[in-house]
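Next up is a structure, given as structure tokens.
One protein chain is absent from this view; the other protein chains keep their places.
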Amino acid sequence: MKKIVCTVLLCLFAGTAVAGTVKIGAVQPLSGKISVYGEGFQRAINLAVEEVNNAGGIKGQDLEIVYEDNLSTAQGSVSALQKLISIEKLPVVIGPAASSNFLATCPIAEREKTVFIGAESAASDISTCGSYVFRVFPSDMLQGIGVAKLAEELDYKEVALTYINNDWGVGLANAFKEKYKGKIVEEFTYDEGKADYRSEILRLKKNNPAAVVNLTYIKEGGTMLKQAHEMKFNPQWLLGSAAKSPKLVELAGEAAEGIIGTYPTFSKTSGLYEHYKTAFAKKYPDEKLPIFGEYNYDMIHLLAKALNNADALTSDSIRASLISASQGFEGVTGDLSFDENGDVGASYGRWSVKDGKIIEN
Amino acid sequence: MLELHSIYKSFGGNQVLRDVSFALDNKTPITGLIGPNGSGKSTLFHVVMGFYSQDKGRVLFNGQHLDTLPPEKRCHSGLSCTFQDSRMLTFMTVLENLTAIPTPQHGESLVKSFFSPLLVHRQEKEIQEKARDILELLSLSSLADAPAGSLSYGQRKLLEIGRVMMTDPQLVLLDEPTAGINPTLIQSLVKILETLVQRGMRFFLVEHNMPLVSQLCDRVLVLDAGELIFDGCATAAKKDKNVIQAYLGSDGYVEA
Amino acid sequence: MYYLQLFINGIVAGGVYALFAVGLTMVYSVFRFINFAHGELIAWGAYGVLLFASPPFSLPLWLSVFPAILLVIAIALLQNHMVFAPLRNSQPVTLLIASIGLSFLLRSGLQLYFGSDLHSYQTSFYESIDLGGLMISYVQLAMLCLSILFFVILHLLLSKTLTGKSMRAVSDSMELAGIYGIPTRKVSVFVWIISAVFAASGGFLLALDTSLDPMMGLTFMIKSFAAVLLGGVGNVWGALLGGLCIGIIENMGTAFISPGYKDLTAFVLIIVILLFRPQGILGSTIRGVR
Partner (left out) sequence: MEYLLHIGIVCLIYILFASSLNLELGCAGLYNFGHVGFFAIGSYTTALLTLSGYSVWFGLLAAMLVAGLSGLIFSWPVLRLTGDYFGIASLAFAEMVRLFLLNERWLTRGPMGLPGIPRVEILGYSGNTVTLLTALVITVVSLFCFKKILTSPFGRTLKLIREDEHVARAFGKDVVSFKTRTMAIGSAFGGLAGGLWAHYLGYISPNDFSLQLTVLVLLCVVLGGRGTLLGPIVGAVLVVSVGEGLRFLPLPASMTAGVAHIQSMLFGLVLILLMLRRPQGIIAESHLIQET
């Protein structure tokens, strides 16, 4: 019996050695509070990896993503990153979602000289993380300004501001408050992950504003919209990009009718976005388009391009080729050229919900 | 020494102690308190120790008011007690059960135990010696390092006396010390009590065992349904009409 | 008007807290430990309804509530048999940590099967009734009525029926009741059934009003504890009163302090109650279910 076991083990290891894949690390929230988003990112990344490998992979070898779960905590993210860097010795690692986890890990990546690229962390502090740190997701400075511009374009002189009490919400709100010239009638935060926001909505209703800027996630946004509608409070809701998902419409039902939000515009012209949507639907028939999935998809393609024309698989050469590859790189989420501190610019389009569907214009 | 002035105590509607007053002086070595079940003996015991607070009346010890003091402050004034069910600390060793008792100990203040270890060490040695002498007296020194849980019921009663001796009390309240232990052990307990009386310790014995009470106690108080019905020497108590009636109903008798 | 509406929100939210607190208070008074896994019964209740309403069974929503409650009862009994019964006479902290382990087990099991994505019952939208400016949605009304209905049934059960009396006896002291021939096993099973029914129905209502996510049980745990303590441990009516108080104070608070501190009121209440009236409003120093 022992002989069989060790032969099986042998070929198992042999199997991985022969294929010789190019490995990239990925610290993702697969369990814990924000595992909802982690699974969505993973599907988008796997889709992109599949496409890269079909198109020849990296210099003939397959691209492989080594996932590490960070339990949605800062400590978990640090452990995962340390393992990927010192055990797996990976030159490039995809950073965790949520700014708090990203901020906890980027100093380590900087110290270990590992290329660290994030697709969902909006905090403006990340721009000053270091030269090895990049981000394909626009800093919340830009998003906050985007929402402020939206409010002004729809000429709302007075607006109530409410936002979810976490790093994403507060970051955006600060940026919004600086840029928005109109009067903020009411401003308060509300807890993440609660079930009953009726009292908060009442506080908004008290000075019945024409429009309410609500920077929220899907679960909280859906609940608030529904409960507001129940209480016959129907202002013009202005939302951020984190709530732009068919799941929100599913949760809020009719209450979602007519809400408007901003999102970093996609280059409609190159049809990449249509391609991404159809490819995703083919690979995951019963899954909905994950929120921020496009950014992960673009990130993989950008990395693939950078790895292909990097002369050696060391982090320094990858870093150089990444910066050059990103100039003028047209992804699903638009132009991804990095500025000096590894951020991408973004122009903002508008999305709204009409009879149950999300329309981008 | 111990004075109680018209103590009243009731739980809900039922009046447990009604106008109980008596005084224990330094002369009578062992005073007994007897009475049928439910006459309020243990309640009186707990009132003196401070675990229950009386509704009315005052408790004085050597002229000092005890009513305002919580139980932990009362024993500094020289009052101590044993428990009916000898609450031993089963997991600590026999020696530890004794050495943990004296308060205050220098070792108990963290500042001292870190910064003046000599002081602590010296006091610790004294306490250890005192504990070993007591174990010698109780002939338990062979079990010094055994966990108290392994002692037999009788040995625990003896250890409890030892524990009380650690605080060098002036008056000790004994709550049925001989309940459930065999006669030979009772005699050794009596012998120990007598030696302690020579050392100047006074006892207030709450007990059912009539022969023991008459053998030990010079003065007996009888409590019935919360009232003090007799205060005098043991032999007179046996003949007293009220005491008999209280114990055995109207036509009972008490053998000599 | 504005405060009246807050008051009504408070009552409804309080009703939900009370529904969960009942299970907790009964388990605590009979078994003397804080059941951390109670939150997961709530989550399984909500997901159970989703399970029976989706493809393999696809019963209409209202019909699938009953099999879901049966499922939660089965879980509660299994959990009692496998974990809590063998540990009956160990220290409370051991039971507590076992219940923490159980809550991890049940919650991750839920995530494994249903995925940690957000779900919701695809139901038609609910309008709300307009009582002169005061808004109550049908779901809120349903929640309130159901809580009151359950409490009345429970009250009758506790005071009138034999099992109810024996439950109160067992809660006073398990051994004593056993000696008098009260079938303590039957009674403890009964306690688990009731707390499961309350938890499952509460979970379903909560999910109907908002959405389902695996963590929903956890967020309600501390609030339900507060309700149990405020009302007086073991006192069923106390749990209702405690829940309502917390709901009302919490919601009224949002008008004054920033809603970010909404949970703070429950925590401050816990500490204040424990200090000044450890036995709670309706509680009395003598333990046991009333």
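Per-chain residue numbering starts at 1, and chain names A, B and C are given in the order in which the chains are listed.
We adopt the following convention: contacts are C-beta pairs under 8 Å (C-beta built on N, C-alpha and C of every residue); 3 or more make two chains touch, one makes a residue touch a chain.
Nothing here was measured: the structure is a model prediction, and the numbers come from that model.
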{"item": "Displayed chains contacting the withheld chain", "value": "A, B, C"}
{"item": "Hidden partner chain, touching residue among B:109, B:141, B:188 or B:214", "value": "B:109"}
{"item": "Residue among C:100, C:157 or C:255 that touches the chain left out of view", "value": "C:100"}
{"item": "Contact with the hidden chain (one of B:39, B:54, B:80 or B:209)", "value": "B:80"}
{"item": "Given B:30, B:59, B:101 or B:171, the one touching the chain that is not displayed", "value": "B:101"}
{"item": "Positions on subunit B contacted by the hidden chain, ascending", "value": "49, 51, 70-76, 80-81, 83, 87, 89-92, 96, 99-101, 103, 105-110, 113-114, 120, 124, 147, 149, 163, 167"}
{"item": "Absent-chain interface as seen on subunit A, which is shown", "value": "28, 30-33, 35, 38-39, 42, 46, 64-69, 71, 73-75, 78-80, 82-83, 85-87, 99-100, 103-104, 107, 112, 123, 125, 165-167, 169-171, 189"}
{"item": "Hidden partner chain, residues of subunit C it touches", "value": "28, 33-34, 83, 86-87, 90-98, 100-109, 111-112, 115-116, 218, 222, 225-226, 229, 258, 260-261, 263-264, 266-268, 270-271, 274-275, 278"}
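The rule we apply is simple: only the chains that are shown with their structure count from here on.
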{"item": "Graph class of chain-chain contacts, one of line, ring, star, complete, other", "value": "other"}
{"item": "Innermost chain, where centres are averages of C-alpha coordinates", "value": "C"}
{"item": "Greatest separation from subunit B - chain, by CA centre", "value": "A"}
{"item": "Two chains sharing the most contacts, counting C-beta pairs only", "value": "A-C"}
{"item": "Chain centre separation (subunit B, subunit C; CA means) in Å", "value": "49"}
{"item": "For subunit A paired with subunit B, centre-to-centre distance based on mean C-alpha positions, whole Å", "value": "74"}
{"item": "Residues within subunit B bordering two or more other chains", "value": "none"}
{"item": "Residues of subunit A whose C-beta touches two or more other chains", "value": "none"}
{"item": "Residues on subunit C engaged by subunit A in the complex (per definition of touch)", "value": "2, 5-6, 9-10, 13, 108, 111, 115-118, 120, 122, 125-128, 130, 135, 137, 139, 206, 209-211, 213, 215-216, 219, 250-251, 254-255, 258-260, 262-263"}
{"item": "List of subunit A residues in touch with subunit C within their complex", "value": "31, 33, 35-36, 39, 165, 188-191, 193-196, 198-200, 202-203, 206, 218-219, 222-223, 226-227, 229-232, 247, 250-251, 253-255"}
